[in-house]
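If you scroll down you'll find the structure; I have some questions about it.
All protein chains but one are shown in place.
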Amino acid sequence: MALVETLILAIVALSASILFIKNRMTIILMYAALSTMAVVVFSIYSAPDVALAEASIGLVFTVFLYMVVLQHKGKLWVAFVKVSDSIDELEIELLSSYCESHELELKIVESNLEEAVKMLERGRVEIVAGALVNMKNSLDTRMTDGFLETKILYFGERESSKFLGGFTSFSKASKAFKKGEISGFYVDLFRYLHSALKNHTDLVPEYEERNIFYSFATIDDEPELLRSFNMYLSDIKKEGKLKKIVERHVR
Amino acid sequence: MELNLFLSITIFGIGIVIMVLKRDLMIKLIGLGIVETAVTLSFVIVSHNGPLPPILTLPIDRVDPLPQAMIITSIVVGFAVLSLSLVFVVYLSSVYHTTDSYKLQKRIKKDEQ
Amino acid sequence: MNSDLFWLNGHNMLLLPILIAVILGTLRLFTKNRWMNWIELLSMAFFTVIVLFFQRPAIFVVGGWSSAIGVEVKYDSISFWFIFSLLIVWSSVKMRFEKWEPSIESMLDYLFASMYALFISNDLFNIYVTIELTSLISFLLVGHGKKPSRVWAALKYMLLSAVALNTYLFGTLIVYYGTGVLALGALKLEKIPEFGLALILTALLVKSGILGLSAWIVDAYSKSETPVSMVLSGIVVNAGIFAIIRIYDILPSNLKTLVLVIGIISTFGGAIYAFGEKNFKRILAFSTTSQMGISLIVLGVSPIAAAIYAFFHSNTKALLFSKNGKISTTIGALSLAGMPPLAGYFAKIAIGESHPMVSILITFVTSVYVANLFGPDLKWKFSPFEIPLEFAILSLMFLIPFGGVMYTTEILATIAIGILVGKRISFPNFGDPFELEEGLAYQMAFLAIAALTVVKW
Partner (left out) sequence: MKKISLFVTITSVAIVLTVSAFVAIIPHNANHYPLVTELYDGSANIVSAIYLDFRFYDTLFEVLIFSIAITGVSMYANRVKESGKILAANSPLIKFDLLFLGMVIILWGLYTALIGHLQPGGAFSGGAITASGIVVLTMAMGSEKIHKGVERFKLEWIENSILIIIVLYVIFADIPSGFFFPGFSVGKIGDFFSGRGALLLNSTIGFKVFVGGWLIFYEFSKRKESV
């Protein structure tokens, strides 16, 4: 029977062409077409029970399950560290506009700094946001380009001083510094201003380092995410949108 | 070997190559489904040694019913395996936010340290 | 059993444990009470022991049909050894009284049913169905627990064995295409297409924990919970080796040589991988691959010896995986290495009779990696669930009149030297190339080799 041979050859061609296709939905539809042809072959070869079972279980219900489970919109998982309102709103707006431009869904997990970094290393999130500065020995993950210039304020001696002295907040670090547990630490401008405005701290920075930028930390096994995000940042810099967003939030 | 059986073995091999080549776990599962389709096809081809379906017909002019009964069993088994592996993939992607098998293995290795 | 009371003849008594296990497993879903474990233990032990003691070797067709249209079951001494080890390991796992949810407990009962059905099965397709059921249960058991890495191990296991079982199905089809029968008893008389046998053999080797071919084994054993590891290494790993024993005498001679070669490779390769390991469970996982290779070598000598070897190995490995205390670990390790009064020694005699050099070499490599098992974290501890396992290990002592005693001093000296070497020298640790894609590649490569051995141009 020539019809059956042509159908089986078509199945071979379809399954071979799946090798060269990237998109999941297309592949699932091709699988559906393939098993439909198989069902036709079964019914021609006078196996009605097998045709019915394959059509109901192997074709229809399986494709239903794939369609239900498969997501049609990618997600971007962000671990978010609250610092102060203005910078938080700025970062949220940047991330959400990035997600809009790339058809992603923004998922935000709030946590403190060290938990966020741990989640990033373990691959539980893809981006950490929260007033991170892209200078060396700040974080040992990939940092994006900066979106906002800031200053780094040094307290105590500058050598052997760590970001917040290894603590999670400015107040803890300053307490430890006053007690003399750490010889010195440095902090970015916003954290300092936030706590300085809240509780009038008497610590004055001895030294400040300029042209440091705020940026996001991305997971290290997805270079394409880093590349696309940097491209997006440079684009909105060229358009001047970045300036507007920054001025809207930060005075 | 008969042409149809040889073609179904070809589909079997293509399914396995899909399972090795593609990095996405969902597409690996599709490859597994293609392998099962190939096996079903070959069973039906072997069972077809007579013109008529096995309902109220003489043994001389009907197909062999035994491979059909066996392959119905294995279709159900394939559906069970598919749903279980699908729920495993859903769980893994809800923890690690990826279905790419290489990235998944890397992240799990990091997670265990 | 020849005495029929009512309709409980031998056929029905042979099938009764399966049905009882299914009923108990279904009832177990509805209750959380711990005393249900006692009911399960006692009833399964009762019905299985009746079969083990009174059942004579026989071949039935389920439902009393003719052998051509029904499913054939066969009970003989091989089934006896496998069912005996299944009963011991299963009841010792149940006796741990883990704090499990009811579904897992019921799955253990279904596991008993499916393994029992596999061990009396004599039909190619019935072997497929029971092995599939067994592996489905073991996937769920491997993934059980909080860690996500367990789920990845279970998924890897699932994909690899799904491919293997489809290969098995294809081989079954080709055998049926050429001969028209599925019952193994009738297949002996037919002329079987060897290509199908090559496919079947590949699938069964993948299921039986050979090094490389079953790439899932390291992760699945080392990452899962302790009782789950006991179940996997004491019960589930016997499925493949039992099916290989059943089909061994219908294999052509060149495939038999291939089985011997892969057995030797797996024996020493698994041992070499186990040398450099420090993790307790990973050592045991690689040792399982090595021991399965040994049982393939024994299979070349005689099937019943391979059955006894599998019996000894499953009890020993279950005892070792429990990692309960110094006593159990010492007994298990010495028995694994083949210390004379223990089970491992009498299991190794079968090789020693034909080629003693191989037996000495195997003892040496085994005792080298056994030395790594004794870490600092072992405590003096004893639990009642050990008792059946240790009794089973010591019980083979009564085989002395049959097995005979040979090479005692050589084996003792080899064990001493091996343990010294393992303690002194630190071996390099190879990484494990046993991820998903590699496993599929190994399967396909072995399939190609097996196909090349059977082809006639």
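The letters A, B and C name the chains in turn, as written, and every chain counts its residues from 1.
Operating definition for what follows: a contact is a pair of C-beta atoms (placed from the backbone, for glycine too) under 8 Å apart; a residue touches a chain by one contact, two chains touch by 3 or more.
Given the structure is predicted, the values throughout are model-derived calculations rather than measurements.
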Left-out chain, listing which of the shown chains it touches: A, B, C
Residue among C:Val51, C:Ile78, C:Val93 or C:Ile137 touching the omitted chain: C:Ile137
Residue of A:Thr6, A:Gln71, A:Asn112 or A:Ser234 touching the missing chain in the full complex: A:Gln71
Contacts of chain C with the absent chain, listed as residue ranges: 4, 6-7, 9, 11-12, 15, 19, 22-23, 26-27, 29-30, 62-65, 68-71, 103, 106-107, 110, 113-114, 117, 125-126, 129-130, 132-133, 136-137, 139-140, 143, 151, 174, 176-181, 193, 195, 433, 435, 437-438, 440-441, 444-445, 447-448, 451-452, 455-457
Touching residues on chain A - with respect to the absent chain: 48-49, 51-53, 55-57, 60-61, 64-65, 68-73
Residues of chain B in contact with the chain not shown: 1-2, 6, 9-10, 13, 16-17, 20-21, 26, 46, 49-50, 53-59, 62, 64-66, 68-70, 72-73, 75-77, 79-81, 83-84, 86-91, 93-94, 99, 102
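Just so we're on the same page, only the chains that are shown with their structure count from here on.
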Whole-Å gap separating chain A and chain B, where each centre is the average of the chain's CA atoms: 34
Chain A-chain C separation of Cα centroids, rounded to whole Å: 45
Chain B-chain C separation of Cα centroids, rounded to whole Å: 26
For chain B, residues contacting two or more additional chains: 36, 43, 95-96, 111
Where chain A touches two or more other chains at once, by residue number: none
Residues of chain A that touch chain B when the two form their complex: 4-5, 8-9, 11-12, 15-16, 18-19, 24, 27-28, 31, 34-35, 38, 41-42, 45-50, 53-54, 57-58, 61-62, 65-66, 69-70, 75, 77, 121-126, 221-222
Complex interface listing, chain C residues touching chain B: 125, 128-129, 132, 136, 139-140, 143, 148-149, 151-152, 154-155, 158-159, 162-163, 166, 169-170, 173, 176-177, 182, 435-437, 440-441, 444
Interfacial residue positions of chain B with respect to chain C in the complex: 5, 9, 12, 16, 19-20, 25, 28, 32, 35-36, 39, 42-43, 46, 66-67, 70, 73-74, 77, 80-81, 84-85, 88-89, 91-92, 95-96, 101, 104-105, 108, 111-112
